[in-house]
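First the structure, in the form of structure tokens, and then the observations on it.
Of the protein chains in this complex, all but one are displayed in their positions.
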Amino acid sequence: MPHEAPSTIALVGNPNAGKTTLFNALTGSNQQVGNYSGVTVSLTAGETFTPHGKKLRVLDLPGCYSLRASSPDEQVTIDALEGRIPGHAKPDLVVCVADASNLERHLSLVLQVIERGFPCVLALNMVDAAEKSGLRLDPQKLSEELGIPVVPIQANAGKGIVQLKQALRHPFPNAAEPVWKTPDADPDASRQAFIRDLCALAARRPDVHQQTTSDRLDALLLHPIYGWIIFLGVMFVVFWAIFSFASVPMGWIESLQGLLAGWVENSMAEGDLRSLIVDGVIAGVGGVIIFLPQIILLFLFIGLLESSGYMARAAFLMDGVMARAGLSGKAFLPLFSSYACAIPGVMATRTIGSAKERLVTIFIAPWMSCSARLPVYFLIVPMLLHEQEGSWKQALVLFAIYALGTLTAFLVAKVLRKRLGPDAGSHFMLEMPPYRPPQWSYILRHVTDRSWSFVKNAGTLILGLSILLWALSTYPKHDGDDPSEALAHSAIGRIGAVIEPVVQPLGFDGRTGTAILTSFAAREVFNSSMAILFRVEETDDDVKTRSLIRDRVAAAKRPDGTPLFTPLSLISLLVFYIYALQCLPTSAVVAREAGSWKWAIGQFLFMSGFAYFASLAVYQTGRLLGF
Amino acid sequence: MSWQTYTAIAIVTLTLLIFLIRFARPKKSGHCGHGCGCDKKHE
Partner (left out) sequence: MRSLLAADLEIDSTMTLNQVAVGCDVTISMLSGPGCERLRDLGFCEQMRVRKLAGGRNLLCSVCGTRLAISRELAEQVLVSAVG
């Protein structure tokens, strides 16, 4: 009986060969798992169809230079090829993706795959760039010498895909014989000799070194002085752009929120349900959704930087700096990704060869203020500066916040690295892809995926938590007119009273303490909680400034009449949020990547404790100094 | 207690139940709230 299970093909190739672009071209919207900042750190599976209508499972494997298992990436590739990854069958055929301009370097992996006995097809990618640079390619000759089908393609333009699918028709070609293998010679050397001869024959280079546009750009961007200035400039512009461009759409969202709340209030009689909808759901979820424009912009910039090739240059420049922290430039991308979300950042550490460096990077990743903290920062910073959003002062303060988190992280990394001790030398090596115009379809898909996850999260987790918080602050009810008494009587008021002594030395009151507690479920909930907890302080219904929450919180007073939130307590609050680790999913990923829960628990305890004491120190020192 | 209060309390109870169930059962798809795909078992 013929098997109806679809055959599995795997995509293998060097990093930057264009495997993932090919994968997207083959599977289109059928892919199941997304990539992070262009680095495939896990298996992506999808489906495609041959011209004859047969279904094929496609596995996109991490880019690697050889099958030697010198890094976790390569180990995953080897495991996948051997069929050792649960949930994925051993591939029936391997499509080796190679950069046509780089065959001398990319063919080694192809030969190793053939040696392992897999039927192979060689996809020669980026043939357009190769031809343009004067390379003389002879796919026919390559195919003859290698014994496998060779298909020239241009994955980012969708060219050659049909021909590639033709080569994938059933029955699959047989595995080729590794003709270069000689019984007693060193396998590396015989591969190298074969590749050299083959390239001289079928991939002739007119001139070994050419001054390309990328080289000219690198002369400037990697310059020891100008390169750095440009790098810092780029980083600051990215920050500033995110925070100023987003202000207009944020205003729209806020107006929409106000309209919606007003409509509901006018359509319903006063009562608990109305309160649930307006003060619970709309306020709670709105307090998070309003930051969607910023999230979108942040992911957009990260995608742009990575896609254009600039990220690799940044890693090169940062290597020297990161060495002071005991890290290498390879840790730059994971840490930079952590500014968006620590989860993919932690996973991206698989490209780091040194196990100890990897652990340290994972440990400090949460201190790269992730995007979930942005709603909290955006609530507090304008209050601190008494200004509207979008000003350069705010960007500067935000830059300082990020800088503080980053610097502390590096200090801790340095200490931790020393304590872990040196390891078997794993050295810095990095390939710089040529600069290229950003691949918009890829970036937009990436941004859409991540932004949609953010919205979904708001619609589910945040919605649920807002409802529960509303209940906690409404019940048990209190007969009487005084709103603050009613709040004190409710469940959350009582929790707040219990917490108050613990957080008072930090400059917070019971309500803020409660909001902080709730934000351990998800940081954005802090805003929702503040919106709900402070609603009874509302004295003015006209929304003059942009945020209802900020107005109310700023107007909040202590029992003795002094303002609740002085600049000092706001700074103390900011410091707390910079350092607190409040994301259970991150801890789960850390536990998995570090290999044990001990690391995750230790990280949580350390960071929580650090946050508390840092906040304490800031507030108490400030008070001593008279602020 | 008006119908509004009853409805509100019903919604709250439902929400609480959903949370408890999700917490007790190991999450099937998507360990992370932020919807990033994770590798199937690494070991």
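Per-chain residue numbering starts at 1, and chain names A and B are given in the order in which the chains are listed.
We take it that a contact is a pair of C-beta atoms (placed from the backbone, for glycine too) under 8 Å apart; a residue touches a chain by one contact, two chains touch by 3 or more.
These numbers come from a predicted model, not from an experiment.
Q: If I'm reading the header right, one chain is hidden. Which shown chains does it touch across the whole complex?
A: A
Q: Which of A:Leu222, A:Ala355 or A:Leu396 sits in contact with the chain that's absent?
A: A:Leu222
Q: Touching the left-out chain: which of A:Ser70, A:Gln140, A:Ser255 or A:Ser596?
A: With A:Ser70, A:Gln140, A:Ser255 or A:Ser596 as choices, the missing chain is touched by A:Ser70.
Q: Among A:Gly158, A:Gly233 or A:Gly320, single out the residue that touches the unshown chain.
A: A:Gly320
Q: Which one, A:Arg205, A:Lys456 or A:His478, makes contact with the chain that was left out?
A: A:Arg205
Q: Can you say which of A:Thr8, A:Asn102 or A:Gln603 touches the chain missing from this structure?
A: A:Asn102
Q: For subunit A, which residues touch the unseen chain?
A: 65-66, 68, 70, 101-102, 104-105, 108, 133, 188, 192, 196, 205, 208-210, 212, 214-215, 218, 222, 224, 316, 319-320, 323, 329, 425, 427-432, 434
Definition applied: only the chains that are shown with their structure count from here on.
Q: Would you tell me which residues of subunit A are touching subunit B in their complex?
A: Of all residues in subunit A, those touching subunit B are 32-34, 36, 41-44, 76, 85-88, 268-269, 271-276, 341, 343-344, 347, 372, 449-450, 452-454, 456-457, 461, 464, 467-468, 470-471, 522, 585-586, 588-589, 592-593.
Q: Flag every residue of subunit B that touches subunit A in the complex, lowest number first.
A: Listed in rising order, the residues are 2-5, 7-9, 11-12, 15-16, 18-19, 31-42.
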